[in-house]
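Pasting a structure below so you can have a look.
Removed: one protein chain of the complex. Kept in place: all other protein chains.
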């Protein structure tokens, strides 16, 4: 790989005065915070930025909370109803950081209003719902992106470049897991929207699994067949009034997959994997090399080269992906000064702004709604496979 | 766990004069070497030993090689035909280190001749074949054991004790892989008995998968259902005369499993996982704790305790399983002086000798032919599942 | 340790309207960027903040660069001469991010002007120079702090709490290194201010060594005696005109130290340690436990407890210091979502703002000028020891 390979993605180029892009944000919790932080850092850290995000408005049903968020992050206006925000001509980019049941309707409305749409993952609760969103952005011809931020970890982008350039040769296998532990009994987590099928669509599958499914598609290619088992370990959780409510989503799933290119693998997610805080891990085995990654050490990529010489010192390379020749790193700090999880959103939204103002395609570097839809198809196939106890060919 | 917990297994006790047990060995290659080394070390390292193995005879079709092995390891006699060796009254323990297609007939004959039988894994090429062996040892009432040596890694025995004593609580998930790389193109491996279904039964499945299937059963319990995909990446390999022969076994498989106790997991094996030399790895997630193991660092066990205090320093423990309170370690070296892969056979054969002379049951610490048969049933179900593209309930 | 132990430092408390503190920044390179980023993040990430930093002015001799930095980070004014900036009544906090030879004069002037002073490390080129700065801030009675940001890594603060609360018992030993590689020949680094004694004071010692000396003092206590060797591996580097100039600072040093409390240790730094990008590592061995840290994995702390039960699973804990009960983490992200190197400055400057507006002492959590002076005394003693080839008792 040429050492200049990442220049293009290492950061946007100077181009006179950067245009402003007005942002309308839906949601002010975990993702609202992560996205807002990204918008605020882009102008001076991804310097010079492709565009200057202007924090036009934030919308939320809880007016007090929305007002507080506006004050905290610097949004100019607050809307109680996202519909009103979408009518605001200053809003050019609609950022949907709401729960899964609030993805489709606002995103479709935003597309119809001609806004660029950035939506949290998973795109929708089902493939069918995702399809309506994909159709809407296609029809409206607006830029669209799903927030699969793992693609924007420098180490993951490095992995992408290694694979796409053929450095790993034919891919034989992929093992991907996303393990967390916060639904285990000792956390005392009550019934929340994430454990309710109506709101979330699915459990560990759509929340965690979707991340590693997207990254599997990104790195290895489309998935042809799945075979899965799902499990709910704690069947009831207390609702707001203390009454026990039925958990109707998966706490964990395991699946075997076959990719279109013939590689096979396993994809799993669990919220019951004690000791794993945020362990999105994968290992890809190829003909000429292998790679390993763990989100809990996101500044590192492990790489093994089959053809390495001398053989005596062949081994897994622990690559600290923090150097000036690594993706996006020139925008940050010198040698070995690591970045954090939040920085993935800075990279991701810079890319989206760049696509908007310079009319570039979101894919293949970012996940667009087509990717979001395909990921939803795989999730649906996993649920169907688990229910039928048989392998299912994914229908796109 | 009481610190004395491992005293019982830490080594045999003094008991006057140890009886001799005459060993008849079939095979002189990799496993013949590993088993012979174990027999030679037992008398002075597992001291005082439960029995003194007497190296009575070795059998092999290649007379020159068998003679060389006899001289090298100190076997008293050489037999060209294992049938003659089984007729030797000095042989009390028949150790079958031959290829998979040479497991059933000699083991059954040995049982019929009243010998204790120790057989390399996998027990047989199919469950049906394994059943004939199980029936034979049952009928003959002889001690029997399958060489699933992973059970005799101190760290794995520690894991067993932790789980069986309830320390991990309910088990939610298990992820197990056994990854190697020596069938990849750059190794230039020709057609060998391990890639030939007639001799081996299956490929990565029976060779590597069987190890982690056995250890999954050992640690988590019996497997109820499997769903699998198998793959052969290099379809032909050169035979002895250079002519290309069809590889009719799997180079890799992936499977989802459900255990009888409700835990779910994935089990995989591959001979195409570049960078993995001998990576039998597993992770078990339980209600009260989790454990992780990798055969390439077999002196270590990673443990996470859910209830650990203070919380601020809760984390995965890297346990160096080399201390006097760890299984078998008092027989070896002081603090932190690690042991090697070969030592698992020393522990395993000491256990078998102990079972023979003191009439103890081989299971649950060791794998007996019942375990070998059940493992074969799971392997068969995996192949059936891959062929049917559906989940299969294991039939025992 | 009580699980609430870190509440107090987990983030500032709401207190009505946060006062503004006007910031005047000297320097716009590496440290200017890191400090400016911190000031910009404090208002919304350390929420609610103890004070709102107002970016009043930036000063720099290169007017074009200073103007560019002002535009980039949002400083209201630009001063070509820092003296003019110190005369600006809107500036309450003087942040000195300049090279080492520009520390003393501006800091002393700032103190005399009644500004709070925040100075990059090392405080000065020599202990004597540092003493003039310490005298100035004492005389002026202004808040003062040296940017030893390692203290503000959550894992390091956790280590501090463990040690200070007696959890590790008596400390026996400390091994600390700070290893980098960017002065090695293959980097082609020319003569820069950091390799020039007149500007930098010393080489790896003041740049890297000072960090681990400060953290050693912070965690273990004051250093009584040192014995050192220094080395310059590449004696000449090209100047701006290509002419070779003599490197008169150390490329690396090694030292033995004895602490006032009787612990012994080694402290080293090198810019010639291939493979180490930013490896500030330390290991502290105590009577009741030990800890290990590496800046390249700053979200982790390794901890070993002597008294841990059960003994069978005793081992080094790999603590992911990313949970809600860890220092500062409640201000950031949920479980296992790691932070980056830059976040240490956010914590550090929040602390300094808190000290300014709420009249709290900078020490012991932060390093004040007294700490900066003592660190300089140790650096001087190391140079003296290397020159005399004898142990030197540090004179404070």
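As written, the chains take the letters A, B and C, and residue 1 is the first residue of each chain.
Note that in this section a residue touches a chain if its C-beta (ideal position, glycine included) is under 8 Å from a C-beta of that chain, and two chains touch if they have at least 3 such contacts.
Just so we're clear, the structure is a prediction, and the values are computed from it rather than from any experiment.
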Item to check | Touch criterion as defined above, residue of B:135, B:248, B:323 or B:384 at the omitted chain | outcome: B:323
Next on the checklist: For a quick check of understanding: of A:52, A:80 or A:319, which residue touches the chain that isn't displayed?
Outcome noted: A:319
Checklist entry - Which of these, C:67, C:132, C:189 or C:225, touches the one chain of the complex that we don't see? => result C:225
Next on the checklist: Touching the absent chain: which residues on chain A qualify?
Outcome noted: 1-3, 5-6, 158, 161-162, 301, 303, 305, 310-320, 323, 325-326
Checklist entry - Of the residues in chain B, which ones touch the absent chain? => result 30, 34, 36-37, 40-41, 43-45, 47, 72-74, 180-182, 276-279, 295-299, 320, 322-323, 332-343
Checklist entry - Footprint of the hidden chain on chain C, which residues? => result 170, 172-173, 175, 177, 179, 184-186, 225, 227-229, 231, 233, 252-258, 262, 264-266, 268, 270, 272-276, 283, 285-290, 304, 306-307, 315-316, 389-391
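Here, only the chains that are shown with their structure count from here on.
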Next on the checklist: Per-chain Cα mean versus the mean over all protein Cα atoms: which chain has them closest together?
Outcome noted: A
Next on the checklist: On a CA-centroid basis, which chain has its centre farthest from chain C's?
Outcome noted: B
Item to check | Gap in Å, rounded to a whole number, between the CA centres of chain C and chain A | outcome: 35
Next on the checklist: Using Cα averages as centroids, what's the distance between chain A and chain B in whole Å?
Outcome noted: 41
Checklist entry - Considering chain B alone, which of its residues make contact with at least two other chains? => result 315-316
